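Note that one protein chain of the assembly has been removed; the remaining protein chains are unaltered in position.
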Amino acid sequence: MNMHKYEKWWMLFGSGTLLIFLIVVGVSAFYMGSTPPYCATTLDPENVREHDSFQELGLKQLDDNEYSLTILASAFDYDVGNPEKVIEIPKGASVSIYATTTDVIHGFEIAGTNANMMLEPGYVSTNRYTFKNAGEYTLLCNEYCGVGHHLMAATIKVVE
Amino acid sequence: MSKVEQREQTTDPHEDVDLKGTLFGVAIVGFFILFSWFGVWALFLSR
Partner (left out) sequence: MSTAIKRFPKNESRLYMAYMYVAFISLFIGATMGLVQTLERAGAITMPSFISYYQVLTVHGIILALVMTTFFIFGFMLSSQSKTTGGYNNTERNLSWLSFVVMLAGVIMASVMVFLNEATVLFTFYAPLQAHVIFYIGMALVIVGSWINGFVIFKRHARFRKENPGERTPLLSYMAVITMLMWQIASIGVAVTVVGQMIPWALGWVDSIDVLLSRTLFWYFGHPLVYFWLLPAYMMWYAVMPKIIGGKIFSDSLARFTFVLLLLFSIPVGFHHQLTEPGIPEFWKYIQVVLTMVVVVPSMMTAFSMFATFESRGRELGAKGMFGWLKKMPWKDARFLAPFVGMVFFIPGGAGGIINASNQMNQVVHNTIWVTGHFHLTVATVVILTFFGITYWLIPHLTGRAFTPVMNRLAIVQTVLWTVGMTIMSTAMHWQGLLGGPRRSAYSDYLGNADTAAWGSYQVAQAVGGSILFVGMIVMIIIFINLAFFAPKGETEYPLGEVHSLEAPAPKVFENWPLWIGLTLALVLFAYTIPLIDIIQSKPPGAQGFKLW
């Protein structure tokens, strides 16, 4: 089985490119903390509201520029701790988001940001996001969950 | 390498063909992949 000289060059260039991608995301994930979303803890999907993690919903300041944001999703609503469905976050804040669902799988997407996680029954999804850019962002569901899927939303305001 | 294989290699249909156009074509593909990937990566870093 013979390979043309140019094909060997191409495979070297192509594989090299893929290796570069893997190194960039790998270093960023394992050494710089830029991980995909993961599980903070598991719980009983039929008793979510009773769980410790979900007693206080909404934004809570932990430290200088460190916050936690706890949100509960259900069909077809995001409970962000207030009926206005608005969360105000200071620009530059690092927020650890904790969210889960009380029923089916929901998405958790703050449009225009990297905050994008799946919420699955029995798991508390989490990731840490720094809100670098001011603006008004819509939190919405991007995983089909039933007839009201496209009606689930809240507003995240990142303020100066 | 046996004599038979040697003979077959020198008359291999791949050795003589000019594939510069092919090299150019795959290079375009490669650069497209690079640019689009780093484009989205830049977006990711900026958000």
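The letters A and B name the chains in turn, as written, and every chain counts its residues from 1.
As a convention for this text, contacts are C-beta pairs under 8 Å (C-beta built on N, C-alpha and C of every residue); 3 or more make two chains touch, one makes a residue touch a chain.
Not measured: the values here are computed from a predicted model.
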Over the whole complex, note the residues of chain B touching the chain we left out.
5, 8, 11-14, 17-22, 24-26, 28-29, 32-33, 36-37, 40-41, 43-44, 47
Hey, which chain A residues sit against the chain that's not shown?
1-4, 6-7, 10-11, 14-15, 18-19, 21-22, 25-26, 28-30, 34-40, 42-46, 75, 85, 103-105, 107, 109-118, 120-126, 135-138, 140-151, 153-155
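What we mean here is this: only the chains that are shown with their structure count from here on.
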Chain B residues within the chain A interface of the complex:
9, 12, 14-15, 17, 19-20, 22-23, 26-27, 30, 33-34, 37, 41, 44, 46-47
Given the complex with chain B, which residues does chain A contribute to the contact?
2-4, 6, 9-10, 13-14, 17, 21, 24, 112-114, 132-133
